[in-house]
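Dropping a structure here in structure tokens format, bear with me for questions.
All protein chains but one are shown at their positions in the complex.
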Amino acid sequence: MSVAHDNVQLAAPPATPRRRASLLERGLPALLGALGIVGALFAWQIFSEIGPVDPHFLPPPSDVLPQFFQNLGYADFWTATGYTLRAWLLGLVISTLGAIVLGVIIGSSDFLRQATHSTIEFLRPIPSVALIPLAALLYGPVLKAELLIVAFACFWIVLVQVLYGVADVDKVATDTAHTMHLSYLQRVRYLVFPTLLPYLVTGIRLAATVALILSIGVELIVGTPGLGQKVALAQINDATPSMYALILTSGVLGMLVNGLMGLLERRLLFWHASVRGGVKS
Amino acid sequence: MSERQDVRLSVSQVQKVYRRDGREFEAVRSLTFDLHEGEFACLVGPSGSGKTTLLKCIAGLMQPTSGTVVLDGKKVNGPAKGMAVVFQEYGRSLYPWLTVEGNIELPLKVAKLSKAERRARVDEALTSVGLENARKSYPWQLSGGMQQRVAIARAVATHPSVLLMDEPFAAVDAQTRADLEDLVRAVWKRHNMTILFVTHDIDESVYLAERVLVLSSSPTVVQDDLAIDLPAERDQLETRSMPRFTELRAHVYGQVQIAKTNKGGATSAQQTSTV
Partner (left out) sequence: MKLLKRFLYFVGLPALLIVLWWATSRNGTSFFVPKPGPLVHAFRTVWLGDGFHKDVVPSLTRLAAGLIISIALGIGLGVVIGSVDWVRWLLGPLLEFLRAVPSTILIPVLLLVIGINDAMKVTVIVLGCIWPVLLNTVKGVASIDEVQLSTGEVYGLRGLDRLRYLVLPAASPQIFAGIRQSLAVGLVLMVTSEMFAATEGIGYATINFQNQVAIPEMWSGIVLLGLIGVALSVLFQLVQRRVLGWYEGLKESANV
């Protein structure tokens, strides 16, 4: 449909060349960025002390940050993080594999593509969280419930990208492949897959973010073990600094996920002159 | 050339030094010339000699490192009223989200012209470039030559007193190019504008202009300033086969050859040629 650009490098210097360039220009963005973070922490501290919200509900960073670092020493904390990451990764891998196989099969046949179009367009906007009650009923608070929700959501995101990618395979290249008597699998390997890759990476990147949101969501509601469940517990126990520390943790986790996806993108697509602008979302 | 009273645009000692990543690059060393009311001047020079740079300084899109540009007695600090620009990258200068009509109308809307007036101007501009039928199309539905005509129509519709054109015909085929050349001359006569036209096509410069300025290689100075004394009525076949045309062309060609090796005013004084 339209261009997906969410790997935005906010801190990068602008593309416009008509600016005064100098040594300053290199250091300045990083400096200002650090200033922004420090400033935000300051604002939080002050708001928490004199703002309208009870400091018990919004503890200042001077309470939250120590808690955050303390957490790093608890085995319990690492187990919870591990559970969340496990559900995230498994859900992502399962859905990606499923979506690739199904996407390539559907995408390479005109008949299948047309016949499944309406069904896919109907199923894909269904919010996977709607299935939380079903998952809870079927499995209870275990990994399987979380996987069902995460994998369902990611599957559609990746599938749609794979379908776009397969559709993008060059007609002339396909004909060339036929004249060279490549087998079906060889065509997939040497022609379809390389064309597909940038789309696939976009899909995985979008899915990775959603997967994290969903695994934590399921942990909150169904109570499967993980960071979400810990936050819900902290809320029940009224341990607010602990809650905020866990949110910081989830933010760091999210940044790691984004970084990992950026790395994946650069690694897999290094041959791709410019990571293509036309990739659809 | 004798002193004249009707100076429109005065460029004096313009220098432009690009700074990037701590390194400096002197694109334009020192350019000085005047354009007079109703003059049609062509600027030729080797690729990379700073023609676009100069044009951007004149248009007020960037500040020269030193020197001044004066339009109608006022120093140019930003884009001035009464100046229009046709960019080298015409495809990118038309807004793809607006129709042809919308593109031409936009500067007029911004200038708060009445609806009736806008309509009249758009009609007139479209007629003068022969695109009456394309008014509802989007730029990307048109060919390169048609897009360039839209860009010209947009400039003309603002009734500029000075029109700057940066290699506008570099990317169109020969036939379209000839048509567009005659079109620009026709528009120039009709609206009595002052035109500064950048090109690196020597034939084109001689055919179009009343005056040709030759720039040296970067860092750039004015290498030669030549009056074109061809008859005002020009015709692609007739004018181009005149002996005088050939003489002038040969002269400009010679100057450009010198320009390619001549950097930063190795010949000391700026020269005003008569052939």
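Chains: A and B, in written order; residue numbering restarts at 1 for each.
Criterion: a contact is a pair of C-beta atoms (placed from the backbone, for glycine too) under 8 Å apart; a residue touches a chain by one contact, two chains touch by 3 or more.
This one's a predicted model, so the numbers in the text were calculated from it and none came from an experiment.
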Kindly name the visible chains that come into contact with the excluded chain. A, B
Identified contact with the non-displayed chain, of B:S10, B:S49, B:S128 or B:T158: B:T158
Looking at A:L191, A:V210 or A:L264, which residue reaches the missing chain? A:V210
Omitted-chain contact residue, chosen from A:L89, A:L131 or A:A173: A:L131
Hey, which of A:S62, A:T79 or A:Q235 is the one touching the hidden chain? A:Q235
Positions on chain A contacted by the hidden chain, ascending: 1-6, 8, 10-11, 14-19, 28-29, 32-37, 39-40, 53, 57-58, 114-119, 121-134, 136-138, 206, 209-210, 212-214, 216-217, 220-221, 227-228, 231-232, 234-235, 240, 243-244, 246-247, 250-255, 257-258, 278, 281
Chain B residues touching the omitted chain (full complex): 56, 59-61, 78-79, 81, 83-85, 87, 89, 92-93, 95-98, 106-107, 109-111, 138, 140-141, 154, 158
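Here, only the chains that are shown with their structure count from here on.
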So how far apart, in whole Å, are chain A and chain B when each is placed at the average of its C-alpha atoms? 51
